[in-house]
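Only one protein chain is missing; all other protein chains are in place.
Letters A and B name the chains as they come in the text, with residue numbers starting at 1 for each one.
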Amino acid sequence: MIEIEEGGIASTVQDLGRTGHYHIGMPPSGAMDRYAHTVANYLVGNDADAATVEMTYQGITATFRDDAVIAVTGADMSPSLNGEPIDTWATVAVDAGDELELAFATEGARAYLAVAGGIDVAEVMDSRSTYTLVGIGGHEGRGLEEGDRLSIGDAPAERRELVGTRIDNEDVPDYADEDTVRIVLGLMSHRLTDEAKETLCDSEWTVSPEADRVGYRLEGPDLEFEEREQPFGAGTDPSNVVDLGYPLGSIQVPQKPIVLMQDAVTGGGYATVGTVISADRGLLAQRQTHKTVTFESVDVDEAIDARRDQNARLEEIRADIEGEE
Amino acid sequence: MDNERITPVDLPEPRYEYGADDHVFVELAEEMSFTANFKAMAITQQVAERDIDGVVENCPANASYMLRIDPEIIHPDDLIAELKEIESEIDLENYDWETRIIDVPVLFEDPWTHETLMEFRERHQDPDGTDLEYSAELNGFDGVESFIDAFVGAPHLVTMVGFVPGLPWCFQMVPRNQQLEVPKYVEPRTDTPSRAVGFGGAFSVIYPVQGAGGYQLYGRTPIEVLDTEQTLPDFRDSMVFPNPGDILNYRRIDREEYDAIREEVEAGTYEYNYENVSFSPEEFFESPAEYNEQLMEVLE
Partner (left out) sequence: MTEKTTIKSPMPGIFYRQPDPDDPPFVEPGDTVEAGDTIGLVEVMKNFHDIEADSSGTVSEFLVENEAEVEADQAIVELE
């Protein structure tokens, strides 16, 4: 059992999300940075889909009531155990009574705490992910607060043998790098002027303070739409379309672009003009408020290759860790 | 009401688009029509029936649909080829489906949405009126009462569910020349009461939870469209009640009835008044007013 002493500012239990309910308006939720979440799980011998604690900008302080095997990945929040700094992207042993403390994020926005056996909260629609808007999943459907107690799933004693494992440096992302975020243009992008399409890909966008698990609102130049007589049912604004489904990662343009993230609205009446590729959604999720984002347009096959590469890399990491056991 | 028929619309060639590596979005028409919506429903039902490997989400929308996929199982281009094949085989003429006709009591001009719409007046096209006064005038009605008469005068078909869990988008089942149309707020509100009944573009909606919104606000229903605790009897199988293809019959109620229903909902005993019906687009197109009347009879 883990007892939360400080919940941070937005810490939630997340797994890989719930699928199959998008058509009733249920977004997938799940870890915003799938790579960091998955590596944390692999480091403690869990499957990728085990639930972790996702912490945004500021970490939790918590006391473990049982012995445990943990890993902290993602944004650097200077974790310490009983006041002693611990390694990140590494497997760490925790004894009953130890206090884990994470500070604020120096690089990146989101850190993940995995525990061997996974965070054991009840599944809602086959997922432990928290979706705070309607208050389902995770711990009571909300962010963690002082006094909350999280159960840990059962894990075999051999998991202790993983303690001391650290993934290769080359597999640890550098969130200070402001790498371009790759997108596939399309959907309703024909609604933008040619100039606006260029502006979207050539500009430096700034992550707004509102950017959260629902959407990343970006500040930057205006994007103009092609003039047209609005189709029946769309509404009067040039950015309006007859309400349609929004892909996860899609960029909608009410005025300034908003990239839809894991807790996104599933559909609506604003033109979507492109989609962040699945392999880069975690990269965007690690971009802090006020940092810059630039988009690079790629084609669908490059997007699929990037996804394959990321999955292959995760599989190699998993195999390496398993070799240590 | 006159018994005009609805002419099926000639739809353009569908537009197949990639939503990055893991989504395929298909626009069936830019403008809203029953034909486009029925086609979206027919194709997504076929996709569900074929149980295509690698398709993880299947979402019909108003005049489009979207699929989420695992591209390592199925390449988007292979899926698009299959969707084109399904599209070519769809025969909307002889297509009908089992659906539900549902009674939705609404307290129009309720105190809660009234307070909200007055609070956000500066974001509205008409800062001096109410949303109903503005909508009535824009659609050529002589007053709010006659506008509400038109709004409840024919049922509304759920053409899409989404935005947030349980929010139905509904298209009124009348010929195009009788359809109401209003713009959305100039600037979206940051607040809307839960269970508010709104209208924007050509769609009515019921807001499941309190939150942001941009549709004109007309009233509030005492019944829930989302029950995350699944305590109400109609929510045993799903925390969301409305489904695409359902038919909602908005019914004007007074405050007394609103309070009485609300009490039942809060006690966890309220049961929806609905009936299963078979819906035939062809018969509906042929004689919408008469067909709607027949549908309504089952609720009596």
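Note that a contact is a pair of C-beta atoms (placed from the backbone, for glycine too) under 8 Å apart; a residue touches a chain by one contact, two chains touch by 3 or more.
Owing to the predicted nature of the structure, the values given are computational and were not obtained by experimental measurement.
All shown chains touched by the missing chain in the whole complex, by label: A.
Which of A:136, A:187 or A:211 touches the hidden chain is settled by the complete complex: it is A:211.
Of the candidate positions A:11, A:41 or A:58, contact with the hidden chain is made by A:58. Listed by residue number, the positions of chain A touching the unshown chain are 9-10, 56-58, 103-106, 209-212, 288-290.
The criterion applied here is as follows: only the chains that are shown with their structure count from here on.
In terms of their C-alpha centroids, the spacing between chain A and chain B amounts to 31 Å.
Remark: chain A residues 19-26, 133-136, 141, 183-184, 186-188, 231-237, 240-250, 254, 265-269, 272, 275-279, 300, 303-304, 306-308, 311 touch chain B in the complex. Residues 17-23, 25, 27, 29-33, 56-66, 68, 71-72, 75-77, 160-167, 169, 171, 176, 179, 181, 183-184, 188, 200-203, 208-209, 211, 226, 228, 238-240, 243-244 of chain B are the ones that touch chain A when the two sit in their complex.
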